[in-house]
Each structure stands twice: as C-alpha cells, then as structure tokens.
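Every protein chain but one is kept in place in this view of the complex.
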Amino acid sequence: MILEYHNFELLNQLKMKNRRTFLKQTGLVSLATLLPINSLFAGDLKTNELAGNENSVSKWADGSRLVVSISMQFEAGGQPVNSESPFPQNMQKGFVDLPGETWYQYGYKEGIPRMLDNWDKFGIKVTSHMVGSAVLKNPALAKEIVERGHEAAAHGMNWSTQYSMDYETEKKFIKDGADAIKKVTGFDPVGYNANWLRRGPNTLEILQELGFKYHIDDLSRDEPFLIKVKEKDFAVVPYTIRCNDIVLIEGKNFSADQFARQVIMEFDQLYKESENKRRQMSISFHDRIGGTPQMVAAATEIITYIQKHKGVSFRRKDEIAKMAYNDKSILRE
Amino acid sequence: MILEYHNFELLNQLKMKNRRTFLKQTGLVSLATLLPINSLFAGDLKTNELAGNENSVSKWADGSRLVVSISMQFEAGGQPVNSESPFPQNMQKGFVDLPGETWYQYGYKEGIPRMLDNWDKFGIKVTSHMVGSAVLKNPALAKEIVERGHEAAAHGMNWSTQYSMDYETEKKFIKDGADAIKKVTGFDPVGYNANWLRRGPNTLEILQELGFKYHIDDLSRDEPFLIKVKEKDFAVVPYTIRCNDIVLIEGKNFSADQFARQVIMEFDQLYKESENKRRQMSISFHDRIGGTPQMVAAATEIITYIQKHKGVSFRRKDEIAKMAYNDKSILRE
Amino acid sequence: MILEYHNFELLNQLKMKNRRTFLKQTGLVSLATLLPINSLFAGDLKTNELAGNENSVSKWADGSRLVVSISMQFEAGGQPVNSESPFPQNMQKGFVDLPGETWYQYGYKEGIPRMLDNWDKFGIKVTSHMVGSAVLKNPALAKEIVERGHEAAAHGMNWSTQYSMDYETEKKFIKDGADAIKKVTGFDPVGYNANWLRRGPNTLEILQELGFKYHIDDLSRDEPFLIKVKEKDFAVVPYTIRCNDIVLIEGKNFSADQFARQVIMEFDQLYKESENKRRQMSISFHDRIGGTPQMVAAATEIITYIQKHKGVSFRRKDEIAKMAYNDKSILRE
Partner (left out) sequence: MILEYHNFELLNQLKMKNRRTFLKQTGLVSLATLLPINSLFAGDLKTNELAGNENSVSKWADGSRLVVSISMQFEAGGQPVNSESPFPQNMQKGFVDLPGETWYQYGYKEGIPRMLDNWDKFGIKVTSHMVGSAVLKNPALAKEIVERGHEAAAHGMNWSTQYSMDYETEKKFIKDGADAIKKVTGFDPVGYNANWLRRGPNTLEILQELGFKYHIDDLSRDEPFLIKVKEKDFAVVPYTIRCNDIVLIEGKNFSADQFARQVIMEFDQLYKESENKRRQMSISFHDRIGGTPQMVAAATEIITYIQKHKGVSFRRKDEIAKMAYNDKSILRE
C-alpha cells in the first residue's frame, strides 16, 4: 500500500483552481483516484459563504466555521452466515436465516445506491468504510462509490473480531482489506475503522506501519487531534455512536424522525461552539439501515437544515486528517 | 389448489369497463372470488389522477407512479397456548395465560373488523395473510375479509416454525393452510408468507408446485421482481419490517404517532424516487396490534397523507405480482 | 361481603335529584359508601352536553356517546422486599434495595395525593384498584380515596401470583384483600383485578361466590360485556395495556408526552366509532408511575383534550358494570 499523503498539501495550494484542469496538467492520475473529482471544491463552495461571518475566527485550514463528516458503511454482502438482523436470533443449527440475508442484500441493492444519489443531490462527499469481503462481493458498487467522489476507508478484511488477533494475523487482516479496496476501486485507503470500533493493543502501530494516516475508533472529542504512535504523529478523526444509525435505528431505539431531531440538536450546539473553537461533527449511516427510504428522508432533513447555516462544510475524513496534519494549532495528546 | 392466474391478463384488457357487468357477461364466477369486486378498479380511479403528472414516466402497468401495498395479518385465534404477548413470559407450567388469550381475541373481535371498516373508508383493498388455524377458528370473519374485496394469501396451517420441516411435511403444512382458506372463503390463495418470514430451503419449489404465484419473504428491494424457481419465473413482492407493527409497536419500540411519522417519511422518499423508477411501498398491520384504535388512527393519518399525492395507487399483492409477470421491463434476479 | 348492587337501578331513576338529599331521605347509608357522593352526578353533568349531538344514537344507558374509565392502582407500600423498580435487579442476597423502597414510597407520599387533586380539578371519579397490604400500610390515604368519591376495587391481599393458588387459598386471598378495603374505607368492593391481570381457572367462580359483580382482567373488547359464570351473568369491564403507564412508562418505552399523544390517538378513533357503536375507553395509572408530575401533566393533556368533545363521560367501573347489567342490548359472550 503506497500512500502519497503529502500530495494533499500540493492540492491545498491550488484551492481556487479548476481541479480537472490541474490534474490534466500535472498528470497526477493516482491523485485523481485518491481525491476524486470535485470533492474538495464542492466543500469550498460552501465555505465561501463564510466571508460574511466576520465575527468568528475559523479554526479550520479551509476557512470553515464547522466541519461535518458523514460516514457510509459498506459492509453488507460480506457478513457471516446468520449475522445479527432484525429477526429473532434463534435459528436452529444447520439452517440459514433466509429473510435475514435479504435484509443485508438491501444494503447493496437499494441502500448504497439511494444514499449515493442523495449525497449528489446535496453536493456532499462522504467517507465510506468498506469491509474487504463486501467489496469483493459487489466490486462494481464499491468502484462507483469512489468514482462518485467519495473516500474509501478500510474496515477490515471481513467482519471478524479484530482486537484479540495476534500482531501478524491482525496485520494481514488489515492489509488484505485495504488491498481489496485498492484493487477494486483504485483508491488507496488512508483511514481505518475497526469492527465495532474495537481496535486491539497493536492496531495503531500496524496502521502506521502500513501507511495509514488516521483512524476513527475514538469517541473522546468533538474535533480531530494528533497522537504519537512510535514517536510519530498519527491523526484521530473522531467518530460517533450518538449520531449513528446502527445503535439508534437498528437497535429500534429511535424512529427516523427522532434520529433527525437528535442530530439536529447536536448540530445546533456544535455550531454555536464553533464560533470560538474548532469543532467537528460526525454522522454515520450503514448500508442496510441508513439506506432505507425513511432514513434517507431523515438525512435529507438533517442536511437541508445544516446547509442553511453559513460556514459549514461537509468533509471526507481524509480531508480532515490532512487539515489536522497541516495545522500547527491542532490539538495533540 | 387450482389457479387461474392467466385470467389477470384478460382483466387487464378490460380496465375501463364496469367490472360487475363484465363478470356477469363472461360468467367468470371463480374470478369474482379470486379478485373481489371493485378491487382493481378502485385502484384505477386513484391512478387516473396521474394524467396531469406529465413529467414522470410510470414504471407500472396500471399507470401508477407509486404502488403502496398494505398487509393485514389474520393470525389471532390460531396461536398456540401461552404464545408471546405483552405479558411477562414467565407462566408456571400447567397454567394458561388467560389475559394473554384475551389479548389475542382482541384481534378478531375488534382488530380485523375495525381495520376492515377503515380500508372501506379509504377505498383500499389489502392483502390478508391468513393462518389456517385462525381461519378455521373464525371462518365468518375470514369470509368477510374476502367478500369485502381483499386478497386472502396463505400464511401456513398454523404458527409452527416452517424452515426446518422436511419437504413433505412442509408441503402438507402449506397446502393445508391454503385449502382451509379456499374452503372457508372461496378464495384460492396465490401468495405466501412464512412464519416470521422464515422460509426453508425447499419452500419456493413447494410453492411453485402448489400453484402459488408469489411470495413476500424478502426484504431486499423496494420493487417487485422475478426469480427463477426450477427454471420458471416466480414473483417476489417485497415485504417490510420497518413499516410493520409487530416489531415496532408490539415490541414497544414506538408509539402509534412515531409509527405514523416514520411511515410517512418512508413514503416521502419513495414518492420522490418513483418519478424515475419503479417503486413499491409496503406497510403491515397485525390483527391484535394494528387493529387497536390508536393504530387505526395512525393508519388513518398515513393513508390520508398518502392519498393527497397524485399517482399513488393502493394495490393487493396479487395485483402487484400480476403486473410483475406481465411487465417485460420487470427486474429479474 | 354483602353487595346491594340492585340499588344501582334505584339510583338511576333519580338521576336529576340532588343525591345528598336523596340519601338522607331514604337512609341508604350503605349505598353512600358504595357510591360515594356525587360520583354519578358529576358524570351526568358531562353527558348533558349530549343534547346537541342529534345525529348519534347513544349506546349507553346514561346517554353518553363514549364512556372513558380511568384506573388508579393503589399498590405501593404493600410490595414485597426488593420488588422490581427502575434500579438494576442485581441486589446481593441479604440486602435491601433502599432507593427502590423510596421509589415505591413516592406512590403514596406524592403519587396518589397528586392524582386525587387532579381528578378533582377535572370533576372525574376513577376506579382505584387497591392491594390489601397497601391499604393496611396507608389506611388514611385509602380512606381518602373513597371519601373523595372514587371507587375502591379489590386487587388481591398482596402482590402474590394468584393464578396458581388452589381454590381455598385463592378464595381467602381475594376475600382478605376485599375485607381490608371494606374495613379501612367502608367501601365494599364489587370489582376485581388480579395481579398482572393473571386470574386462574377458579377466579371467576370465586369472585361470583364472594359477591363481586365484575372483573377487568380481559383485553378482548372496547366495550363491556356479560359472560356466564355458573350460569349466572357476570360483567367484564375491559382493561388496557396500551393506555397503561406500567408497561409504557415504567418500562421506559415512552416519554410522558408520547404516552399522552398515543392515548389521544386512541380516543380519536374510539370517539369516531362511538357514533354508531357502544365504545368504552380505558386508561390506567399506577401510584408511583402515573403519579409523577410529568405523568400528571400527561393526564392533564389527555383529559383536557377529551373534555372538549361532546357526549363523553368519565365513569367508575362499578357504574359501567351496573349499566352492563341493566342494558338489554349488552353484548353477551
């Protein structure tokens, strides 16, 4: 896995240029894959509106007042037989939970395509956490995600519990997943998300060794920060459980409209705080859950509301990590 | 079980004719049972409004922009002793959960009759998934469902777990249930729904062998599609868990108004999509749950909202299956 | 336990008279206890408004269009050590769950008094299902409930599981509870509610033998009805789980406002139906749950809404049972 992360800085200098032209001129084809077309610039358009907001001092390199990051999990199709689903977990041994399987199929047949259309409608680029086995099951869809400008981040080779693997097993597990993404989509992932966020004691070292630039398995802050892994910087782009469909919606705790309202309340407070502080908001949608019509309606409500506010940009997590690395005032732990 | 499914096509040609007259003329008495009076035409009236909607191209044979299908489970009365209910599942052995029984009785004493009146109020025909033992327990009510224009679909002979039965046992189980419906109501079911949607490895072949035309135990899509069973077409009319009262309401996850709002959000998104794509929406109500006053109030809210939109028709699942078979552009898997 | 249930009919003939005067004149002191002052007449005032509602034909003896019955459980203080509460059910053996005890104390220290004030505010009389041990623990409060015009119904001597008792044990259990109520409050209960509604195979016979006139442990209908117990009529006044605070609120399924909205939806539908059919609505509040400020606020919302509708009367369950016995058109099962 080869990472050209430093290219980010180059791109940054060219913010106002037409990116397609630039890419042609410089021949940075691999970069075109890493940062699909229009991803940074779509966000820039939004943050241009910041101009009128004279009383606040941006804490973000791109001039944003508040950065919102959406995750879209690509996991369905790669799950083990009889994985957890809305159906009772009481299958007799030797039988396959057939309706449970169709529930997962929904993720790639309807969920991801619907969400992709919705992101386009709003001009938003997201981070797609891709499980290797899911990518191999539906390569065309994985490729389409990247082609439409979204980030492919790694999410393990399959749904195995990662934290208890020994070093070499875990390294292979992470690398295989990333390689599958690279091979299928052409996108070389720089971000990582462990199964149920549960990294083990060796995960961060392995990630650094493999060239990853950030991980998300941390809920401790509402802004990105840098930690030291083997004395080198490593970025943490915080994730969310409380604006995440898997616990709230699939756990049948909330209806879709409750989810929308809670996420909007989250935004309201972070937007206030962002006047004086670097703030990042995270929202997460899983293929078979966040991709239902009712949840895409919820996402529509949320994004429509957020986009009415000045100075908010939607960013992929690789962009956030890049800003973290390049920002001297970034929080360090 | 004899199916005259091809009659559907005939009917289709006569869309604009008065159906009662037609039936008299052609003497298709058995068809009158299969497709109770006014069922197709009530829907057609709704879709007539589509005329003004010039920018969208219908993906449905009947000219609808979006098709909504309501399920009404007829199960109560046929349940085993001490079945799951809102009461604690801790009965001492040898005793009957008497209040639990009255909770089920509510399904046929109040629930179904109330829902039947409500469907009439809105001019909607639904699909009633009937358990054989429930039909035998309350034959007059089963008959009334059919007489009021609704589809009787098969739902097994009783509440047994179906997926682990051997071939012959399962075939008898399915056939007995369908025969009970036919005998009591005169309606020969062409659709099937397994207990908890859990069909086994042989179910589809058995269904085809017995003359069934479609099943609903699939959550993978928001539109009907055809699959191959023993190299012959078989229709799948997708079902829903997320707009279904059993998990959300009986599981005490949602209040009745939350249910209404979530289903309305589901509709909003599917209605948008239906401008360019074939979309089907599914909603499901169980006798003892969806038949309470509060849930019928929720259904009223939902349907009132939906009927304000142009081009939406409410269809029985046998009608949807019919359109799937007759449509050359139907999705095939 | 001596019941003078036939006195109801006498009272009925005197609807428009001042009841205090009447009671003095006829010397019906025991009746004054059975039907506390103003209970029937408060209801009648409400139903007077029915006059303007000319299109509907009342199905109730008192001229009501719809009858609403509220239950107020009086159980706290009588519960066993370490009963279920909002605290984790993991006490080590030999220790008492002290905060759990204070949670129950809330029922008689705050809950019942607050609810009593609220019923008065609205001019409503309710049925209080009293556990014998709770009555003995707080006799003054039990007495006050009756003195303020509410019905005392029996609810067992204590919180024991009733359905598995043998005949004589159960008979003593029921009688002891009723005797405690009679002794403390002067009110001779005619209604019965079993623990968790779970009556056993002998309960109805025992109730009839002891002179009870009705029971509520039945969810099968939205109207009262008569059944035969040993060939004699016995009234069933249906109860509710879906408009009941114990499952929905204490189970942490609903917030107080969700409860209010769901009960209002229930009312809306039953009110519609009551134009052509005898309908009874049931709502239930427990001392330590329904008696919190937030739930009394919910009840206030519900009752305020209901009282805006013409022809609705709030009735004690003994009044409903009486109307059932006296009505020739009553449903019989």
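Per-chain numbering from 1; labels A, B and C assigned in written order.
Definition applied: a residue touches a chain if its C-beta (ideal position, glycine included) is under 8 Å from a C-beta of that chain, and two chains touch if they have at least 3 such contacts.
Not measured: the values here are computed from a predicted model.
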Practice task
Give me the visible chains that the unshown chain touches, in label order.
Solution key: A, C
Completion exercise
Considering the complete complex, of C:C243, C:A256 or C:I302, the missing chain is touched by C:A256
Completion exercise
Against the hidden chain, chain C presents residues 86-88, 92, 95-99, 102-103, 105-106, 109-110, 114, 252-253, 255-258, 292-294, 296-298, 300
Practice task
May I ask you to list the residues on chain A that touch the chain which is not drawn?
Solution key: 161, 163-164, 196-201, 217-222, 241-243, 247-248, 251, 253-254, 258-259, 261-263, 265-270, 273, 281
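Keep this in mind: only the chains that are shown with their structure count from here on.
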Practice task
Specify, for the interface formed by the sequence copies chain A and chain B, whether it is same or different in terms of residue numbers shared by both sides, with half as the dividing line.
Solution key: different
Fill in the blank from the handout: Rotating chain B onto its identical copy chain C by a Cα superposition takes an angle, to the nearest 5 degrees, of 90
Handout entry: Geometric centre distance via CA averages, chain B-chain A, whole Å
Key = 39
Problem - Residues within chain A bordering two or more other chains - result: none
